[in-house]
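Okay, structure first, notes after.
Yeah, one chain of the complex is gone here, protein chain that is, but the others are all in their spots.
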Amino acid sequence: MWQFFHKLGSPKWFFGIANRLMPWLLWGGAVLLLAGLVWGLAFAPKDYLQGNSYRIIFIHVPSAFLAQSVYIMMAVAAVVTLVWRMKLADVFVKAAAPVGAVLTFLALFTGAVWGKPTWGTWWIWDARLTSMLILLFLYFGVIALGAAISDEKSSARAVAVLVLVGVVNIPIIKYSVEWWNTLHQPATFKLTEKPSMPIEMWLPLLLSVLGLYLIFGWFACLRMQTEILTRERRTRWVKELVQAEGN
Amino acid sequence: MASEARVRLRPAHEAIGVLPAMKAVFLRDLKTAFRQHQDLLNPLLFFVMVVSLFPLGVSPEVSFLQQAGSGILWVAALLSVLLSLDHLFRHDFDDGTLEQLVLQPQPLFLLVLAKTLAHWVLTGLPLVLLAPLLGVMVHLDGNSIAVLCLTLLIGTPVLSLIGAIGAALTLGLRSAGVLLSLLIIPLYIPVLIFGTGTVAAAADGASVGGYMALLGAFLVLALTLAPFAAAAALRISLSNS
Partner (left out) sequence: MSEPLLQAMNLQCERDDRMLFRDLSFSILPGTLTRVEGPNGSGKTTLLRILAGLNDAWSGDLLWLGKPLARQRDEFLQNMMYIGHRPGIKPLLTPLENLRALMAGRKTVSDSVLMQALAGTGLSGFEDVPCRRLSAGQQRRVALARLLIADEPLWILDEVFTAIDIDGVAALESLLVERARAGGAIVVTTHHDLQLPSMQRISLGGGDGF
């Protein structure tokens, strides 16, 4: 067990594993996502209230879902960074944060696009959208702090502390924003009414969520590999690898 | 020069207690702050100026100010705390006091707590005391002003405590001030929401006990967790210097 853990911390070992894993993640994700999207966008039934405009949930919900999960994953990696000082955990945090930010932005953007036909306005201070906006701020903070500290080890640990502080705050933020929302404008419409959703709608949704997870896994691996190569550029194995690629 | 002291290992029980050590840290911060009055005054002046921007920039109408007043005061207070946070560890970092603090045999998070309390006494508390005056200027009624001050009294320590984490994380970095705001503002949002929400509820005639209790819960949470995070962040920042 410990040996496995130790191996997991080795960037070289991870690099090899990632190489083997990535095709599966990419193709599996692409197939699932494509199936989910095609099914959802073309074949799922119309919503009796919103017509076709609701179909954006097949992009909105997976990205919103993943945007939040990525932060949680980063928090787990942050604990590993702080407790076991594992380099790879920080590599993940640095690789995942910008992706998380983009997903959060995508969720906000699709939310706005959805809002136009539904509420008649691009932006509404709805509880979910506001929470996502704050999540985007949290991502920006993590990225900015990581970029500001040049020393690799300090940067890793400082970012880890910030991510953990953020993750403690996320439920508090969510709760307060929801409370604030009911105080100012009683919710007339909720973005996703899960129980009322027929199976033909949520099955494609499930597929696209799973697909996006796998795609994220692939992309995270790719970004981690890049980050590892940059960080370990002076080690022998990276030099050998680069030479082998060059031939 | 001649050293008087003899050389022997000091057993653990001879350590100076936590409370006297915290008190010394607290008092030193107050003393240095009072030797530099202007630094104390600046966040207060900033507070007043930001509040006065709203009638000028938005509308001086009584109805608008009455409705937005508590929010304006809260946002202005939040910004002035934010502005003052950069000083929390910066001077100590520059002159080496912070290294000595980290090397004291008492738990660092408690010493950090003492420093944060000093920060609140020097910035948050004056803001609370100044708030009634500004409350009158934005036409808040007596009851709202009282509730507002109470929320600020419970809320500003939370701002100092959370802010200490950001200040510790950005210590020694270039353009730390902007970065600090970037990291901390999202974390301030719940306090802001409940601070202003409580005043709004009071204005509607609702009972505010529950909201106050919730703000109090934030304070307890921040008191128990923030010093640990700030202490960890301080060690990281010092390790890098």
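A and B are the chain letters, set down in written order, and residue numbers restart from 1 in every chain.
Just so we're on the same page, contacts are C-beta pairs under 8 Å (C-beta built on N, C-alpha and C of every residue); 3 or more make two chains touch, one makes a residue touch a chain.
All figures in this text were calculated on a predicted structure; none of them were measured in a lab.
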item: Contact list for the unshown chain, restricted to visible chains; value: A, B
item: Sole contact to the chain not displayed, among A:19, A:150 or A:182; value: A:150
item: Interface with the unshown chain - residue positions in chain B; value: 1-10, 12, 14-16, 20-21, 24-25, 28, 31-32, 35-36, 91, 94-97, 99-106, 111, 235-236, 238-240
item: Missing-partner contacts on chain A, residue numbers; value: 150-151, 153-154, 234
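To be clear about the criterion, only the chains that are shown with their structure count from here on.
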item: Mean-CA-position distance for chain B and chain A (Å); value: 33
item: Of chain A, residues touching chain B in the complex; value: 82, 134, 137-138, 140-141, 144-145, 148-149, 151, 153-154, 157-158, 161-162, 164-166, 168-169, 172-173, 175-177, 179-180, 183
item: Contact footprint of chain A on chain B as seen in their complex; value: 162, 165, 169-170, 173-175, 179, 182-183, 185-187, 189-190, 193-194, 197, 200-201, 218, 225, 229, 232-233, 236-237, 239-240
